[in-house]
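For this view, one protein chain was removed and the others were kept in their places.
Take a look at chain A:
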């Protein structure tokens, strides 16, 4: 059985695309469309990693991350954003995000980057990838 990834995003089409991509690489994908749902899924289904959108109605991604970190310091949580805004990255770093994915970049590469076997275990080390 592949590793279980939770994708949290309020854009169903984007969730669908990521799901297809991850499943093609052998991952199991579960999804949530908001922060509350995400926290429940983490509790109930214990995913191996989380892809977390920042801009969501209700609890935003950073708030969700804060709540996750209160419970689990080691769960790999990757921030997904349409922004390439550095402040958000910095903030995500401060909040102990494991890394981030820029939506408009090549998702195959971005995912390969964060899910390479060593990465999955390691904490994100702050080697920023620029949004070119």
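The working rule: a residue touches a chain if its C-beta (ideal position, glycine included) is under 8 Å from a C-beta of that chain, and two chains touch if they have at least 3 such contacts; residues count from 1.
To be clear about the criterion, contacts and distances are computed from a predicted model.
Novice: Would you mind picking the UniProt name of the chain not drawn here, from "Probable adenylyltransferase/sulfurtransferase MoeZ", "histidine kinase", "Molybdopterin synthase subunit MoaD" or "Xanthine dehydrogenase subunit D"?
Specialist: Not shown, but named in UniProt as "histidine kinase".
Novice: In the complete complex, which positions of chain A touch the hidden chain?
Specialist: 11, 13-14, 17-18, 20-21, 24, 55, 82-84, 86, 91, 94, 103-104, 106-108, 128, 130-132
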